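What you see is the complex with one protein chain gone and the rest in place.
All chains are identified by letter, namely A and B, in their written order; residue positions are counted from 1 within each chain.
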Amino acid sequence: MIASSATNAPAAWYLVLAALLFGIGAFGLLTRRSALIMFMCIELMLNSVNLTFVTFARTLSDISGQAIVFFVMVVAAAEVTVGLGIVVSVFRRRSSTSVDELSEMKG
Amino acid sequence: MAAVATWILLFPLIGFLAIMILGRYMNERQIGVVGTGAVVASFVFAIITFVLLLHHSSREVTVNLFSWISVGSLHVPAALLVDPLSITMCLFVTGISALIHLYSTGYMHTEKDFRKFFLYLNLFVFSMLLLVLANNLVLTFVGWEGVGLCSYWLVSYYFDRDSAASAGKKAFIYNRVGDVGMLIAMFLLFSRLHTLSYLSVFSKAGTLSPTIATLTVLALLLAATGKSAQIPLFNWLPDAMEGPTPVSALIHAATMVTAGVYLLVRMSPVLALSSSGRMTIAVIGGVTAFVAATIATSQKDIKKVLAFSTVSQIGYMVLAVGVGAYGAAIFLMISHAFFKALLFLGSGSVIHSLNGEQDMRKMGGLAKYLPLTFPTFLIGWLTISGIPPFAGFWSKGDVLTNVFEHNKPLWVLGVLTAILTGYYMSRLFVLTFRGTERFREETHGHDPHESPWVMTVPLVVLAALSIVGGLLDLPWVHHDSLGGFLTPTFGYVAAGGHASTLAQYGLAAVDVAAAIIGLLAAFTIWRDISSSTKYEIPFLEHVWHWDDAYDAVIGRPLTEAAQFSDDVIEPRVIDGAITGVAVSVRRSGEGLRKVQSGFVRHYALATVLGLAVVLVYLVARVA
Partner (left out) sequence: MIATAYSVQGTVVFTTAALLILIGALGVISVRNPVHAALSLIMTLFGVAVAFVAQSADFLAAVQIIVYAGAIVVLFLFVIMFLGVDRREHIQFEPLVGQRAFAGVGVAITVAGLITLMARSHWVSGAVSVSSKLSNGSGNVKELGTAVFTTYLFAFEATSALLVIAVVGAVLLARRERSAMSEEEAR
């Protein structure tokens, strides 16, 4: 079923929603200490970007927006793969995943 | 004429170079011959030049040697001016120098650095001749500095003695202070007249404003006080007695110290423009003469008495310049050269006979042991005291007569000084040659011996000159006298010697009376040395505490400022600025280091804050 543009909510609302989602994701990234939760917040931020692109694709009638989202998803998948690999290799020995413990690279 | 005049200058220079280059291969006798011969040759040529000048059409001859400085509007040639004043100076400078060179060959015998002595002495004569023969202020200044330098070298001849080294430095530094005056005078004259050669300056001098003229005169006075040891720069001369006695005789009695007077006399056309300047000169001269005489009464070292006596006599000369009696000043300069050199060389003979003892308390009764030194010294003593018919009576009398006509208070000061002169010289004479023998300790029981002929011949010659020196300028002879010869040089001829004959006789009588009062006082007091101590006043002995005052006011504050600079300013301000830069760089680096906390979340926060800033900027731009 293809929704017609006439029956859609205004693009502005979706854009605001995406901005809020981005904000929430950013706040969570800065505030939580667990590496895995931080990753999930990054996923939230990526999703907000996707939402923005799709909204613009709709309003500007341009398929490029959706194509970009496609690629973002691919990259996000790759990123999660490698990132969780890192998390596993770093936190294998410890019992917690708190990133605050990884502070040897201080000046 | 030009060639002859140039050779006056060249002989001492050749002597200097010869001794410098070949000296180490020559023995004492040869060095002595070269050194003395150079000056004797110079004297001979000076006589020849004098005769030529007498028969010359003009009394001012310029001898151009070469073009020296030529920059913009400043043209300073290396040129000589042969005129009555300069040739007079040359004659007595070379004559006395020749006698003293001869004397030194005996006095400095077996000194370890005989060569060095004659080296510097010849260079000194060259510099002095350059000073008096130059035709412009800059070349004079070269000679001026040259004599100061040689004086420094010769005063600290015994440089391994701390006191001698310090005395040399003191002499040089005081001279330097005076040199500032000469430089300022040169600057002032050049800035207004655009020339520095004497003849041009004199012809244009009338265009100077009174203020500039006065400033120039005062600057020249400053230079003169430095070189001729007047107040306020006289303290170096007594200390300069650390040098060997011939040096004291030549440089610090007869020649260098008269350079200041020569400069003022040479610049007489400029002096003519400033009556306040001349008054200052006269006051300085008179006061110095008096103060120095008081100090001389209480000195224990024979050479120090003579040193202060020199300061005092030059004070008379400066006083004469101040009242415009230039001829009298030069006359006194020449006769002073005769008798002061005589006295110094005589004291050198005494010191030599007592194996170096200079303290008068350890002398006495030497008359019978020194058959040539004693009579010559006696003549010198009578001359300086002003007893007729010796030269001192005529020359000092000439000065005092001129002063009387212009400034009565200064004349009174002059007469008081004459009394004191008689007193302190008689005291010196009595303590040294008469009375009980107090020197047996120093000579280890031996009798003192007379000096060799090289030392006594100059004494005899100088004594003869002191006797007949008065003939140079007898008061009733106006044309064929020294005064007459010199008059064309002075742009301003003081109205001197126009007192009535009765006044002149009266003044002469006053002079003689003053001398006799001084003599009698000394003979009475100093017959018995034990009564002496109450007549030697410590305040006078310590030079009116002048040195202490300079030390307290100038020396110590400057030293403290330098110390402060070294302790505080150097490490804190200068080093501090540089290390401060380094320290602040280090501290800022350490501070910035803390940004790298090691926490990922801090870095993420930094990124987000940066993003926020960028967005605020963009919003602001759109708004």
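The working rule: contacts are C-beta pairs under 8 Å (C-beta built on N, C-alpha and C of every residue); 3 or more make two chains touch, one makes a residue touch a chain.
What you see is a predicted model; the values in this text were computed from it and never measured.
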Residues from chain B at the interface with the omitted partner, ascending:
599, 601-602, 605, 608-609, 611-612, 615-616, 618-619, 622-623
List the chain A residues touching the unshown chain?
2-17, 19-28, 30-34, 36-37, 39-41, 43-44, 47, 50-51, 54-64, 66-67, 69-71, 73-82, 84-89, 91-92, 95-98, 100
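Keep this in mind: only the chains that are shown with their structure count from here on.
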Computed distance of Cα centres, chain B from chain A, in Å:
98
Residues of chain A that touch chain B when the two form their complex:
26, 29-31, 33, 99-100, 102-107
The residues of chain B that touch chain A in their complex are 592-601, 604-605, 608
